[in-house]
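Data block below; observations after.
The complex is shown incomplete by one protein chain, all other protein chains being positioned as in the whole.
As written, the chains take the letters A, B and C, and residue 1 is the first residue of each chain.
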Amino acid sequence: MSEENEVITGIDAPVALKYNFTAGAAAARFLTQVKKGVLTGQRCPKCSQVYVPPRGSCAACGVPTEEEVELSDKATVQSFTIVSIPIPNNPIQPPYVIANLVADGANISFIHLMSECVNEEVHIGQRVQAQWKPQEEWDYAMDNIRYFTPIDEPDVPVEKIGHVPVSGWEG
Amino acid sequence: MKDIAIVGYQQSDLVSDAGACNEVEMIIPVLGKLYEQVGITNAQDVDFVCSGSCDYLQGAAFAFVMGVDALGAVPPIKESHVEMDAAWALYESILKIRMGQAESALIYGFGKSSPGELPIVLSQQLDPYYLAPLWVDTVSLAAMQARMMLDQGLITEQDMAEVVARSRQNARRNPHAQLAGDVSADDVLAQETFVSPLRKADMCPVSDGASAVVIATVEKAREWGIPYAVISGIDHCIETHNLGMRDLTDSSSTRTAAKNAGMHNGAVDVAELYAPFSHQEIILTRALGLDSNTSINPSGGVLAGNPMMAAGLSRIGEVFNRIVSGEASRGIAHATSGPCLQHNLVTVLEKA
Amino acid sequence: MANLAAVVGIGQTKYTTKRGDVSIAGLVREAAVNALADAELTWNDIDAVILGKAPDMFEGVVMPEIYLTDALGCNGKPMLRVHTAGSVGGSTAIVAASHVQSGTFRRVLTVAFEKQSESNAMWALSSPQPFSTHLNAGAGGYFAPIIREYMRRSGAPYDVGIKVAVKDRLHGARNPLAHLQKPDITMKEVEESFMLWDPIRFLESCPSSDGACAMVIANEELAGQSPKKPAWIRGAAMRSEPTMYAGREEVSPQAGRDCAADVYQQAGITDPRRDLDVAEIYVPFSWYEPMWLENLGFAPEGEGWKLTMEGATSLDENGDIPWNPSGGVLSSNPIGASGMIRFAEAARQVRGDAEQHQVEGAKLAMGHAYGGGAQFFAMWVVGAEKS
Partner (left out) sequence: MSQPEILNQAFELAYTYTRSTGPVIGRFLTELKKRNIVGIKASDGRVIVPPMEYDPDTAQELSEFVEVGQEGEIVSFAWVKEPREAHPSDKPFAWALIRLDGADVPMVHCVAAGSEEQVSTGARVKAVWAEETIGFITDIRCFELV
């Protein structure tokens, strides 16, 4: 075998570690609601801002958040990117739009996929709504929302993004 | 150089599984109690914040970034992080105060080890070519260290069991302890060996938990008008990673750190030693030259609960508690990192 | 008050996609040995080692300082490991400096590294976590929407990022250590490169590199005896803020503004564009040059891009405030080391030691690093003179 005299210069070192992940209390509450098809945020007792997904604390104030607030599944595009490369371990085929979305009633954006849209026409301030998977597929996951799609509502002016009430945006 | 003092210490209960409590949810209550103890509102009221954590405990990169969410860091704060036990975060904070860039600092450490298989996770801390691919776990390495001591007649299994029994008994007075009870050395010796010569009782448990400390210049501590313990010295020292080249029955780096920290400038009433295995407490006690005049691990030590990345900082906090309560007037705290006590830090605390 | 401290030795490796000829220790060692040689010192002259790198998952070695101590001559000495995400190279230098500025140590070695070829940064940064949507398309996917928002509010022309990409690669071509060597790069080439995360093109992004950077930092007395010119640390600052909170200014984070104000105050800088001669600023995606020009006060809000387009930051266009003459992060990016390279390159400039990318007569320079979701900042100002 010609490899007999080969000099070793590298090795493949598999590192596989198993973990049992436990969602935090705030995340568990949020996911329990998402399983029912409802988006729930948490309001900071100090600054009144509504976080979604909630993390059990207000990062700005450093205090625990407890008050739960039901949110709309309509949202506004705060910003976005059109991605042309695949994500490792994710079946989504490029190009796809990843948007920073602020749900009505919340004050902070989360990241989700946009689809059923013309990528080139996605813009800041655009109104979108969640497209849910069939109810029987709902689980403890934000993936219950397949993606968001544009809806026929007037754009939200930039300075109002992040301040749309849960009742929605009338323009 | 300005004298620096510990002015507050809090820790979470040490539990085998914090369950539905993420890292931030584990830290926030500890910080809340600490703010109350020190009389401050939040991290905005100190000049510097430093934390210690390890991504691999929970298997996600940037664990410490979540920690910042617990601080109320708006407006932005002066903050840093070590991927080490938070005792080293305290060390970094002391340098910051000594150089005049801060008069006070908040230090916290947290670890949720329950999601993974800790001894195996820590096997990946070893040489990545010769040891990590063998998956030799840290418990087994410590067991080899214990056997060397037994073989050389430096300790007996009875000595080890007595360390465990004292830890369990001391821990009965520690409301945060995970393992406490009226356990005798005979009870321990009645156990079967697990990774021989170690019994399960010789090993610290796997714990979830967090702890936090506030330090300040002595002037600041007086201004705040709260009890404090002066940090009269602190130093740390690392040894070779090659276990075969170390005298595993001794801890020369602990001795060096203690000497440099000025441990020998006075009597030591109390010592909190980060000894994850019973025989390591004996190694440390001897390396430090401690005798029966020193109360060792009155909290129960980490054999009673070992929150990774926080346990070293907690040792400092436990000594602080004993000094401000008047139980002790001078004590030392020890922290460790790496397999078989490779890297060691010693802090000397004194009554104001 | 802080004691004076200075950089008296700098060592770097060549930056490249894969350093297949060395172990992790070998890579780190090379930078350290080069720094000692530059300072004309030996291992015995070092009192402590301060090590920095980004997440351990990049190399899959948990707390690697434990294993690297033998390569860094640290046995019997203190070893500290810093990790503050992408800003870590800068933070590590600042923590190392504090060892000396506190009067605790006389002379320390600091090293930062990343051997990214051991894994895949995209994987390490995007490994899926249970219960979360797995849409994390790497750092570019995170920063692209923020860049888009900057473009919207500044009204900057579309080719500002292209210009930065060309400028930093031309700078990099002057630096033999730079990973990307593209002396013939053109605006057209960048514009036609693959759009990865719209609006970020392939050539507007940093490469993935192996590399290490090291510095020896000494106190005033020892720096005074140093055979080569020291770079005096005139100011150093760090700031952090949470990744996400309601109303967070992501385009021009307050932590960056506050950190800059702090370090300028320490160094006596009132107008950074005028007072500084050169800056090495962490720009991993080209649009971050105009964004940081504003965030750091080199230009009024909304006008950073004008400096870029005027050539003010270009060495080749004789700009008045060259940014990243070494080629910057856009030319070399061993993540954990990238911040320290910025700090070290700033020091090289004021030591007059930057060879082909030297800014003529540089006396005062800034090094900058950021990390996480542009939430961790580390900056220092170094000078040819003590004050």
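Here is the rule we go by: contacts are C-beta pairs under 8 Å (C-beta built on N, C-alpha and C of every residue); 3 or more make two chains touch, one makes a residue touch a chain.
All values derive from a computational prediction rather than experimental measurement.
One chain is not displayed; in the complete assembly it touches the shown chains A, B, C.
The missing chain, though absent from the display, is touched by one residue of C:118, C:168 or C:294; that residue is C:118.
In the complete complex, the hidden chain is touched by one of B:169, B:242 or B:295, namely B:242.
Across B:8, B:59, B:276 or B:317, the residue that sits in touch with the chain not pictured is B:59. Along subunit A, the points of touch with the absent chain fall at residues 4, 6-23, 25, 27-29, 31-33, 66-68, 140. Interface with the hidden chain, as seen from subunit B, comprises residues 19-20, 59, 117, 119-120, 123, 128-131, 133-137, 139-141, 143-145, 147-148, 151, 193-198, 240-245, 248.
Touch with the hidden chain on the side of subunit C covers residues 18-26, 29, 43, 57, 59-60, 70-73, 75, 117-120, 123-124, 127-131.
Just so we're on the same page, only the chains that are shown with their structure count from here on.
Seen from the Cα centre of subunit B, the chain whose own Cα centre is farthest off is A.
Comparing chain pairs A-B and A-C, the larger number of C-beta contacts belongs to A-C.
Between the Cα centres of subunit A and subunit C there is a gap of 31 Å. The distance from the centre of subunit A to the centre of subunit B, each centre being the mean of the chain's C-alpha atoms, comes to 38 Å. The residues of subunit C that reach two or more other chains are 60, 127, 129, 242-243, 245, 248, listed in rising order.
For subunit A, the set of residues touching two or more other chains reads 13, 15, 21, 23, 27, 58-60. Residues 1-3, 23-24, 55-57, 59-67, 69-70, 74-85, 91, 95, 98-99, 101-104, 124-125, 127, 129, 237-243, 245, 248, 253-255, 258-259, 372, 375-376 of subunit C are the ones touching subunit B in the complex. On subunit B, the positions that touch subunit A within their shared complex are 17-25, 28, 31, 42-43, 56, 58-59, 68-74, 114-117, 120-121, 124, 128-129, 132-133. The touching residues of subunit B, counted against subunit C in their complex, run 1, 49, 54-56, 60-62, 64-65, 68-69, 71, 73-84, 88, 91-92, 94-96, 98-101, 121-122, 124-129, 132, 235-242, 252-253, 256, 337-339, 342-343.
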